[in-house]
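Worksheet: one structure, shown below.
Note that one protein chain is taken out, while the other chains of the complex remain in position.
Read from first to last, the chains carry the letters A, B, C and D; within each, the first residue is number 1.
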Amino acid sequence: MLNVEGLRSRYGRIEVLHGIDLAVNSGEIVTVVGANGAGKTTLLRCLSGVQPVTGGSITFRGESFTAVPAYRRVGHGLAQSPEGRQIFTNLTVEENLRLGAFLYADDRVEKDMQTAFAMFPILKEKRNLAAGGLSGGQQQMLAITRALMGRPSCLLLDEPSMGLAPIIVAQIFEVVKSMRDLDVTVLLVEQNAYGALKIADRGYVLETGRVTMQGSAAELIADPRIREAYLGI
Amino acid sequence: MAELMQFVLSGLTVGAVYALVALGFTIIYNASDVVNFAQGEFVMLGGMITVFANMAGLPIPLAALTAIVVTAVAGVALNKLAIEPARGAPVVSLIIITIGASIFMRGLAQVVFDKQLHRFPAFTGDTPIMIMGATILPQALWVLFGALVVFAGLWAFFTRTLTGKAVLATSNNRLAAQLVGINTNWVMTMSFALSAGIGALAGVLVTPITNTSYDVGIALALKGFAAAMLGGMGNPIGALVGGLLLGLIEALTAGYISSVYKDAAAFVVILLVLFFMPRGIFGKSSTDRV
Amino acid sequence: MVTKRVTLLILAILVIASPFFFPSSFYYRIGSLIFVNGLAVTGLVILIGYAGQISLGHAGFAGIGGYSCALLPAHLGLHPGIAAIVGAILSGAIAWLVGRPILRLKGHYLAIATLGFGILVSMVLANEAWLTKGPDGIEVPDLGLKDVLELVGLDLSNSQFWYWFSGIAFVIGAWVALNLYDSPSGRALRALHGSEIAARTVGIDVARLKLQAFVISAVYASLAGSLLALQNKFITPDVAGFMHSIEWVTMAVLGGAGSVLGAFFGAAILTTLPQVLTVFQEYEQILLGLVMMLCMIFMRDGLLPSVLRLIRGKDK
Amino acid sequence: MTTLLEVSGLGITFGGLKAVQDVGFRVNPGEIVSVIGPNGAGKTTLFNMISGVYKPSTGSVKLDGENVTSMDPYLLARRGLSRTFQNLQIFQTMTVLENAISGFHLQEMGPLLADLFHLPSMKSRAGKAETEARALLERVRLGNAAEKEASSLSYGALKRLEIARALALKPRVLLLDEPAAGCNAVETEEIDHLIAEVAASGVAILLVEHDMKMVMRISNHIVVLDHGEKIAEGRPEEVSRNPKVIEAYLGTEAANA
Partner (left out) sequence: DIKIGATMSETGPAAFLGDPEAKTLKMLVEKLNAAGGINGEQIELVLYDDGGDPNKARTFATRLVEDDEVKAIIGGTTTGTTMSIIPVAEDSEVPFISLAGAVEIIEPVKEWTFKTPHTDRMACEKIFEDMKARGISKIGMISGTDGFGASMRKQCLGVVGNYGIEILADESYGPTDADMTPQLTNIKNTAGIQAVLNPGFGQGPSIVTRNFQQLAVGLPLYQSHGVASKSFIDLAGAEAAEGVHLPGAALLVADLLPADDPQKPVVEAYTAEYTAKYNEAVSTFGGHAYDAFQILMQAIERAGSDDPSAIRDEIEKTTGYVGTGGVVNMTPEDHLGLDLTAFRMLEIKDGTWTLVE
């Protein structure tokens, strides 16, 4: 479904991704694990098109995506819940969600919105308030649901559990798991590597801009190096 | 009483001019946080192109339409040629670009047109309309009407349409806007076209009252900017109320206190209002949390 | 960031060496105008570049400084040089008074408030004709320093004298601004630029610091206004005008609002450009606007930072 | 031991929403008190009130016995209270080192004239601040990044930079809002150690964190908020067994973990 080959990217003169190869198959949940500064966020930004790519290629559902502008990728089914939430602080919660489905104007929008509200009832309570007034965790919920409003066939999640209460974290992982049934592919970046690997099919380990390990989630969880470096067990 | 009425009518006349200019600022500001200092030049172009198209033989309505279209195109060109290539630049840099653009357009107008003052006849004659012993020119009503229509249109646009929300989203968080599928470049282009068109419309409506020349833009932009800030930048109702209020303050000061310091009075009021309402009368406080 | 020492060295060399390349004595006039503008813009660099606060009314302070040099000698018999200093103190005091309420505002609201202040000043200067002789302006007495230099054997033409005088003033101004940059106060100013709330939580008295920056930059503008008035021997309310404020801000941003060297280049470009463009006659304005736009498009962070980045190869 | 930070009856409303209501607790020197609770419970708001960013509508904050309610943050900083932010507040255009030095503001600040003319007194103050700032950066593993512009750091690194800046104040009371967010298990442990170390030096620490392992490990005392109200408090093992807490916050699964 999503194919990345030799992907390179840089900030100014400093290259931070030095040729990433990665593939996500349809319906899979794949997680990327890595330390602070490894380049996980940069990778996702390249995939969603907001970060310029300086080498390599991105293919999505057989089409070359490398040069497609960010705003068009959503239409192809690629949605992202970005790091730092990036919600529209001056717009209301409901407007945020509505804009998540910017490309659509059918009845499903309202339905999707109700689904989102069902997922996080607090958002419904606050639907008419400026999103900037939400608490950190509430904003995170909004960021995730807004991405879902885009009807993705492939969802990019950058640390979705950040700032969420344990009970909600568990719920988020459930939601991600349920994506499999909806036939939505997920690429998940998580600091809670243990939780992520537990629900993922496969995983990649990113170290300073390179993929150093990959394999099935079960393999990775069992790998002593990973257990020591990322899981802290 | 008739006296007060006259001051009020004068204030509304002038205020409607300010309001129209202020309304023009809103869209570009809402899309990009940029106060477009070239907005006054759009108003100038609206007036001047109408004058010269009219001289070249077009009847006024057609000339006005030409002016609005040409100016909207100029707005698009400004975005495509100057604002878009500078994407990612800090807001001040963009503002300086608009200042450069305003000098450029003024310079161009002075070469293409001339440096004389111009005017074309009021749409529906100059016979003053009497209201309670005071008078107002029919053209002033046109301006007021124009301001109200533009206001209503903008208000509906920003509160009722998804495109309007997309404009707001673009300035609020450009990155996120792209992530939800908004073509932010297109939003900017459309905003410039609309702003410029509204500016030109203002020029067409006000020229019979204010006259026009290649350099009327600066003063109009200044007053429009002040009005927009008084009302609260980016909010159509703020632009409308701010403009009318500014006109009224000036007229009442000129009438009752001192005509020398009427502009000063306007600015003193703005300073006072901002002291108590740091984001203008209708300005919403931004809700970023730490 | 170019270091302080390098910046000062470059500036000093520019001031001292430029005259060797002047085709005529007129260029001293341009040079001195660059320094005068550079001084005011350096003040704005402190306010805009360091502290992140905008002002569209600084020409108002130039008006106060300039008219001090005209009015204080005429009415109180002060020496024009003393008058300039009194003017600077007055500007500082007024900045302190208006700055307290105004600096609570942010962004465009601060812009309109300062703009309003500048317009009020120019209006008073234009309308209180009993004091200022109104819109047509007023004469400013001679500084007299040139004659003193003549006595000690230094015979400079008017333009030359003002070139050196403003040049020295500018370098001193630059030195002080550079000192500030790399000092606790300068760091605190830049910090509040980055995040006001975080600045407060590390103990920075944000209100006071903004006010200090505003006052300092007002003093710079005032001195620039005085220098201009003294060398023109004539001043009109135009110095305090809105366009003049905009011009200075443009210079600051064009050069790269964060740097003193940038202030110099911004001032140099916008002061010389109109002189160069005169050969294009009626196309002058068009070209001026065009050059401004092109500069900002291709050097979005301002001339100097962009050039530096180019040299170091760090394109962003 | 005297109480360093005493909060009592604190409350605030936002447009009808009672974000925090009648919350009180104490923190002693060397103690780590954690505030936990569901998203939107009012933890950050509580921090904002204590640190002077918001003005509480009821209640009081006492620092070392002095009533400091609604005091401006910079004055609180001068009294030894320092904090980090859930939504990062970094001085983006400054270097990492300069960010850290700004934490020493109170220590390096002198008369303005000394700054304008670079008098020797200023140089020695600033020099000292720089040395200490570098040492501090080493401590949070940012020594190598000292000369980088802060905006070029990854999220996790910025989190550590904020902690360093807060530590630079040499606070008596330190408020940390989700310091481990965005850090993996190993990195979280490092932060753990850092916090414990700071507490051991006698600093009173108030912590908001959703990483329960960390909270349970290092807290001396836990305050649980829900809907702006304190629903429980006590030692970690007490709190983690409290059914109300499990229901509102931990969830059954996490409670077992």
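The rule is short, and it goes like this: contacts are C-beta pairs under 8 Å (C-beta built on N, C-alpha and C of every residue); 3 or more make two chains touch, one makes a residue touch a chain.
Note that the structure is predicted; figures quoted are calculated from it, not measured.
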**Message:** What shown chains come into contact with the chain that's not displayed?
**Reply:** B, C
**Complete:** Considering the complete complex, of B:Phe7, B:Trp142 or B:Phe282, the missing chain is touched by B:Phe7
**Item:** In chain C, positions touching the absent partner
**Value:** 23-27, 29-30, 33, 126-127, 129, 134-137, 139, 158-159, 228, 232-236, 238-239, 274-275, 278, 281-282, 284-285
**Asked** Considering the entire assembly, which residues of chain B contact the chain that has been omitted?
**Response** 3, 6-7, 9-10, 13-14, 17, 110, 114-119, 121, 126, 128, 135, 137, 206, 209-211, 213-216, 219-220, 251-252, 254-255, 259-260, 262-263
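Simple rule for what comes next: only the chains that are shown with their structure count from here on.
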**Between B-C and B-D, the pair joined by more C-beta contacts** = B-C
**Message:** Measuring between Cα centroids, what's the chain most distant from chain A?
**Reply:** C
**Asked** Any idea how many Å lie between the Cα centroids of chain A and chain B?
**Response** 42
**Complete:** Separation of the C-alpha centres, chain A versus chain D, in whole Å, is 29
**Message:** Where in chain C do residues touch at least two different other chains?
**Reply:** 197-198
**Complete:** Going by residue number, chain A touches two or more other chains at 11-12, 133-134
**Request:** Spell out the part of chain C that touches chain B in their complex, as residue ranges.
**Result:** 48, 54, 101-102, 104-106, 108-109, 111-113, 115-117, 119-120, 123-124, 127, 197-198, 242-243, 246, 249-250, 253-254, 257, 282-293, 295-297, 300-302
**Complete:** chain B contacts chain C in the complex at 35, 82, 85-86, 88-90, 92-97, 99-108, 110-111, 218, 222, 225-226, 229, 233, 260-261, 263-264, 267-268, 270-271, 274-275, 278-280, 283, 290
**Request:** Please give the residue numbers of chain D that touch chain C in the complex, ascending.
**Result:** 51-53, 72-74, 76-78, 82-83, 85, 89-94, 98, 101-103, 105-106, 108-110, 112, 114-118, 122, 125-126, 129, 165-166, 168-169
